[in-house]
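Just below is one structure, and these are the notes that go with it.
Of the protein chains in this complex, all but one are displayed in their positions.
Now for subunit A:
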Amino acid sequence: MGELEQLRQEAELLKKQIEEARKGVADTTLAELTSGIEVVGRVQMKTRRTLRGHLAKIYALHWSTDSRLMVSASQDGKLIVWDTYTTNKVNAIPLRSSWVMTCAYAPSGNFVACGGLDNMCSIYNLKTRDGNVKVSRELTAHSGYLSCCRFLNDNEIITSSGDTTCAVWDIETGTQKTVFMGHTGDCMSLAVSPDLNLFISGACDWSAKLWDLRDGNCRQTFIGHESDINAICFFPSGNAICTGSDDATCKLYDLRSDQELTSYSQESIICGITSISMSRSGRMILAGYDDFNCNIWDTLKAERIGECSSEPGHSDLIMEPLSILLFQVWTDCSLPPLLLSGVLAGHDNRVSCIGVNEDGMAAATGSWDSFLKIWN
């Protein structure tokens, strides 16, 4: 038997052992444990603010830790920092590359970062002495697109890439301090643990991995999804993670029992999840889907309890589809049939990204139609 075949068999055996070990501690299910509690009440979220200013699809958004400012990235080639209370634009930052896929706000509020098909992570200083926002670093080393980035502090940022690796960078020196290898498909998303010692990544190899920031090792790998994992976030205690996949399900994995606790799906939902966020207590999961809907799930009961969709009769929403219509015709002369029916019938919010702020007071959604909305 060749060495390769031997190794493959060894790998299969180890995977079976892991499965056995997981079953060995599965003395109950989340469904059984929660059978005695009520589903949390049906959620009716209203649009509180509409942020207008981008000229093309919103690809990413990230709240500042002050729960008030927020940065958004659009393929119009701009990062906009918004004051969500007043809807004022605090900064409008022109990007060197318009193919942006992700953006991040530093916990201190001093920096924002973005990146995308340019394979770089660009860091912008918001607090320069002369008041002009400037690129302070361009982090280059990834050989694939930048899918996600998150600051640990003003000098360290984690990136995930289409080159299948994640990395922690020293921003001052512009170098990768640690490279996290192990995924066998594009890394699509990452999230940092509340205690900042760990991070998780979701990838096109259908797995999520838990990484130790101190020693660079992969601690655990979570399987079960049947397609690419596009979105990932931590449960607020740091002991569980939530993933969203192209297989049309979200899953909750517990870190300490090392396994999937439950899946969030419905037969009527057949499209992939593109973004995911949790409410402050972890009791709700807000997930953005490929059909641009946003579903809200009761984390513990695994039931759908609501959606972010606009209430009918809202006058400014009747206007919006018309302005989109004109813009679309002008820019690319293609008019998706959905859009036409949108003008006549619906007031749907087409969600491309979602995020709940730190104090849990609001959810922000970024839309295909270039607007951002704040909900609660």
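Methods note: contacts are C-beta pairs under 8 Å (C-beta built on N, C-alpha and C of every residue); 3 or more make two chains touch, one makes a residue touch a chain; residues count from 1.
The definition used in the following text is that contacts and distances are computed from a predicted model.
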Q) Which of "phospholipid:diacylglycerol acyltransferase", "serine C-palmitoyltransferase", "Mevalonate kinase" or "Guanine nucleotide-binding protein subunit gamma" is the UniProt protein name of the chain not shown? A) "Guanine nucleotide-binding protein subunit gamma"
Q: Pick out which of A:Asn197, A:Asn217 or A:Gln266 touches the chain that's been left out of the picture.
A: A:Asn217
Q. Hey, which subunit A residues sit against the chain that's not shown?
A. 3-4, 7-8, 10-11, 14-15, 17-18, 21-22, 24-30, 33-34, 37, 40, 43, 48-49, 68, 84-85, 182, 217-221, 235-237, 239-240, 254, 256-259, 261, 279-284, 299-300, 356, 359-363, 374, 376
